[in-house]
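Excerpt of the complex: some chains, original placement.
Labels run A, B and C following the written order; every chain starts at residue 1.
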């Protein structure tokens, strides 16, 4: 579905990166802080154009074309003058009629039913993140790009959200590309994991996650899971250490 | 009660100023034709009110109509210029120029083109009122929080969606700030516009009083102008509160 | 009058300043129905900051109040204004100053400050008056005092100003302020120009002489009324413009009554010598930059026979 190769200037951030996401695939992106993951999303989202290389969506070059992906930014970026529910339906408003019923239902699933008429400033950090997450899910695009969607959640809310995301994804099979700093999260959710090096980022490794779907929470304690986690752990550790 | 607490201070200060003024005039025996004492002005006001009220009414109409037209035009111009940055570069300097045409030069031309009717007066008030709104609106549109703009663009918002859903609501405080400046000028603008050939209005009343050396009546006119401006300003503040109400962060 | 109003010709007359006793005849003619009898429906309008001349010249208004010096300058710039009646026969304006400034002749202008409204004529007249008395006009300061009125001006910095006695002079009497008044006519015959005058534009004279004739006739009746019954005339003006100060209007009206017509054969009459001499004087003073044809600048032909 995507076949990307690009390199990017000034303080050279991305250096000859090629990756792809198949239709209905769930791909995770791991890499050191400041390596260029959010930059990559900006490229796919069309906010900047690559200096070299091409980005393809369904075999069409999409440099600088916006609105083709569902996107959840790293900072929640909620509109302060809109209530939670109004924020959630924002993306729908852009392309048609907002569906308040659906929005309400989904808000309920992430435990925010009582807050649908609150303003963002009344929410805690984790609650804002959940709102931004729902907003991204509700966009009708086939490729979702999520930038650290669960970083501000406690471990349990996080696991709940992960399980729920998986079930949603298994139902509708959108393609998902997501950034995380949690190796466990990447392993639990993804079909495939790309590991980036430090800036300038190249792809250090591509790992195919072998676990069968649907995945249960118990997987987190399985032995294969632990071993793969150790492997990734070491890969990343090497990457960070090299730079010191 | 809340009203008293909020406005009490201003009213108190105003009374204080009026009293000092009265005293100063009395103590220094300032002649009435130079600077009448407030009490004399108020008693004169009560005397002339019956005949003066048609003047007032006509000026209010003029000011409100002019302000409305001026604001709308200003807003539309701002939106157009914002949507077309290239045109903005071209037209913005001309807008500044428009603020520097002295009314005394414009007046005969306007009358020659449009006669003595409503039109030339509305043009003058509009010319006074539209500019602060254009400047404030453009600055408001431009200074939209960048991460929200970023998000909207990522989400594929069209230029007009970006405007209606983000830039417009975000610039509301700035817009109202411009609107309040315009409102302040609107009554004065109406009075000035009356100087270019009107049969009634506060402006007419004022020049008549001035030329027959009735300084007390001139001050009646001024106090009326001030009162009207404050009223229009207050009205806008109310609208502002209602519109921006609950949009908590702002 | 309402039912036959569509047969009336609508005309507009623009004043030169806010309404005052110079305009009484017009208000009388309107109120007494003189205009209506002549088939006219007259609208009296106050001028903008700019005065009436451009509006009348362009035809936006049919008639206006102007002055000889304006029309003279206007004609030189090819502005098609024509004077059709002199409202006051002799120049009643002059340089006024509070008595304590001790300005008794143009010689005393030396070292003083004059507050004017910004016309090139002012400087010309002042220096020519001073020349007559062998004074040095370079020792006179001229300030453009714009909107300030006489009484304000002379409180500070300014020593004397140019006023119409009928209005500002009378106001000074009312206030009991003693002023010295130097009339222009006391110093030079040439400066006895017509001010103010009724004016219209050339086009109207050509296309609609009847209207002009009708207007002048009614106005003339109005001013004659004011000459004969100044009390009643003052009432009429005050009724039309209640904001005006009553005492001032009455006293001014009385002062002017004998001066509208003065020594002329009839009200409104203008002499060609007055126009020519004044223009010559202006040319001498280098205020006029061009040729002036007095015959085009005024006419007596619309005055009632």
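By our rule, a contact is a pair of C-beta atoms (placed from the backbone, for glycine too) under 8 Å apart; a residue touches a chain by one contact, two chains touch by 3 or more.
All values reported here derive from a predicted model rather than from experimental measurement.
Chemist: Write the complex's composition as a formula over the displayed labels, counting all copies in the file.
Modeler: A x2, B x2, C x1
Quick note on the criterion: only the chains that are shown with their structure count from here on.
Chemist: Averaging the CA atoms per chain, pick out the one whose centre lands closest to the mean of every protein CA shown.
Modeler: Minimum centroid-to-centroid distance belongs to B.
Chemist: Tell me, please, which chain's centre (mean of its C-alpha atoms) is farthest from the centre of chain C?
Modeler: When every chain centre is compared against chain C, the largest gap points to A.
Chemist: With centres defined as the mean C-alpha position, give me the chain A-chain C separation in Å.
Modeler: Using C-alpha averages as centres, the distance is 85 Å.
Chemist: Nearest whole angstrom, what separates the Cα centre of chain B from the Cα centre of chain C?
Modeler: 37
Chemist: Which residue numbers or ranges of chain A touch two or more of the other chains?
Modeler: In chain A, nothing touches at least two other chains.
Chemist: Residues of chain B touching 2+ other chains?
Modeler: Residues: none.
Chemist: Quick check on the complex: what are the chain C residues that touch chain B?
Modeler: Touch residues, chain C against chain B: 12, 14, 17-20, 45-50, 54-55, 58, 60, 149, 151-152, 155, 171, 175, 241-245, 248-249.
Chemist: Considering the complex alone, what residue numbers of chain A touch chain B?
Modeler: 42, 45-47, 66-69, 71, 73, 75, 77, 79-81, 90-91, 93-95, 119-122, 139
Chemist: So in the complex, the part of chain B that touches chain C is made up of which residues?
Modeler: It is residues 33-34, 48, 51, 103-104, 107-108, 111-112, 115-116, 195-199, 204-205, 207-214, 217 of chain B that touch chain C.
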